[in-house]
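A single protein chain has been omitted from the complex, and every remaining protein chain is retained in its original position.
Letters A and B name the chains as they come in the text, with residue numbers starting at 1 for each one.
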Amino acid sequence: MISIQHINKSYGKKGEIPALHDISLEVKKGEVFGLIGPDGAGKTTLFRILTTLILPDSGSASVAGFDIITQYKEIRRCVGYMPGKFSLYQDLSVEENLSFYATIFDTTVEANYHLIKDIYDQLAPFKTRRAGALSGGMKQKLALCCALIHKPTVLFLDEPTTGVDVVSRKEFWSMLDKLKKDGITIFVSTPYMDEASLCDRIALIQNGSILSIDTPSGLIQNFKYPVFGVRTDNMTTALKQLSQQPSMQNIFPFGEYMHIIDERSTLSVEQISRFLSEHQHQNIDVQQIKPEVEDVFIQLMKENNSQ
Amino acid sequence: MSEQLSITASQLTKRFGDFYAVDHISFDVRKGEIFGFLGANGAGKTTAMRMLTGLSIPTSGTATVAGFDVYTQSEEIKKKIGYMSQKFSLYQDLKVAENIEFFGGIYGLSKSRLKEASEKLLHTLGFEHEAQAIVGSLPLGWKQKLAFSIAIMHEPAIVFLDEPTGGVDPITRRQFWNMIYEAADKGITIFVTTHYMDEAEYCNRVAIMVDGKIEALDQPKVLKQTFHAPNMEDVFYQLARKAKRSDG
Partner (left out) sequence: MNQFKAFILKEIYHILRDRKTLLVLLGMPIAQIVLFGFALSNEVKNTSIYFLNQSSEPLAQQLIAKVDQNKYFDVKGYIQDAAEAEVLLRSGKAKVVAIIPSDFAYALAHENETTIQLLTDGADPNTANIINTYFTLITQQFRNEHFGKINLPYQINTNVRMLYNPQLKGEYTFVPGVIAMVLMIICVLMTSVSIVKEKELGNMEMLLVSPTNPLIVIISKAVPYFVISLIIVTIILVMSVVLLHIPIRGSLWLLYFVSSIFILSALSLGLVISTITNSQQVAMLISLMGMMLPTIMFGGFMFPIENMPLPMQIISNIVPAKWFYYAINGIMIKGLGISSLYKEILILLGFCVLFITISFKKFNIRLS
């Protein structure tokens, strides 16, 4: 459904600001594909290229079989786009926004209402309220409805969950799941690593380059190094002490636990536990764990940066 | 005793007509504590922070920040605190050194103190070579770290951080929290809001706001026990789901 071949893009008069470097990937029909990476990684640039808003410096891409450069009109007819900042008309009401977007796509709200019904039901009590007066979560839902109202073949969602709280984020992703069943291909970007596991396949992107493409479980299974979760009563001290050990330097806080990425594959649970009890830690809890996407990202990022 | 409390708030309220943005909240923050403030958008976090930083006068209730009253001594408060948010931290079209100089001036640092603080800052961040770089050209993670360093440059008693790590890559996020820990070690109280649930675990205590009220306030460990939750995300989820006001 989406095919990207060796796309490059830089900004600036002489191209001093690189944005994308040799990006290639494929998105299959009907899948939820996640582009995972922090701000500045190039996600928005890639989306703008695919939605034909900007031209790449080199490379080619096609969306729904149409070339992004020569057939942009066809692409603009069949994709749904939800840019960051949601781009709603602040002084129009919820229903006015929706019917406006329906009209510019030459359709009506009624025609494809079934697609947005579940989402719009939550908005319906506020349908006469001005979009500017909605909360972040509501704006997100409205923007999604506006992007869906013309039954797009491909849905591009650029950081739809940024700045929104955990609960709204979860709800949003369950809405996406339902859309999948309607056969819509969804290409979504997010800086939140925990959302990666909700996608069919993901591409990790950082500093304009793709670090890896796989299914979330594939990424985790194929991760080369063992990962240990560590917890004690005194996390701050434990962190300091462990990071001074050459074999345990790859250590990162992960909320409740710390994760040690065992690059040299030399560590064991006993080894780490012993070290901690020698340093008078209480309530020591060390386990070998399955890595999370964030572990993978961190490791890949380090390797990418050191190149 | 009160010198050990950086922030006190009792029945603090902000009302807009019939709408209680902040509904009679009460809490204390100890000196050197890392205090997390969680909540959905619209729950009242930003409004509460604005009252504590002297940007907004409460409708009722009392609060002191660094010992100063928020109603009558907001100017003194501003001298004693640092502030950093995701949306604005630094001037993008000025150089690193210029930003340091500017904010140093605003915080009232003398020329000699400013020079000293500036050198220390650049050295700690490893930014000596970047001093003349335009801030806008730096990667986001660097910008946020720089902004934080500048916010504590004048050694404030308390620093307020409004979603400081939004959108930042995972490594920088952790480096940022290292900086927060170091600041807390030096005795600076940290008041931070965030949407990253793992960061909630890094705080000494966490308050969760729902519909303008504080629905839970305790150490993460205790909250997880109370709510029978495996992690902070689940605690938050249980509380936030009940919110009537979260949307609309």
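By our rule, contacts are C-beta pairs under 8 Å (C-beta built on N, C-alpha and C of every residue); 3 or more make two chains touch, one makes a residue touch a chain.
Note that the coordinates shown come from a computational prediction; the quantities given were computed from them, not determined experimentally.
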* To do: Give the labels of the shown chains that the missing chain contacts, considering the complete complex.
  => A
* Asked: From the list A:F33, A:F66, A:Y81 or A:Y120, which touches the chain that is not on show?
  -> A:Y81
* To do: Can you list, in ascending order, the chain A residues touching the missing chain?
  => 48, 51-55, 72-73, 76-77, 79, 81, 83-92, 96, 99-101, 103-106, 130, 146
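Going forward, only the chains that are shown with their structure count from here on.
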* Asked: Once you find the CA centre of chain A and the CA centre of chain B, what distance in Å lies between them?
  -> 26
* Quick one: which bits of chain B touch chain A in the complex? Just the residue numbers, please. => 39-43, 86, 137, 139-141, 163, 166-172, 174, 177, 181, 195, 197-202, 220, 231-233, 236-237, 240-241, 243, 246-248
* Name, in rising order, each residue of chain A that touches chain B in their complex. => 17, 37-41, 122, 125-126, 129, 134-138, 159, 162-168, 170, 191, 193, 206-207, 236, 252-256, 294, 297-298, 301-302
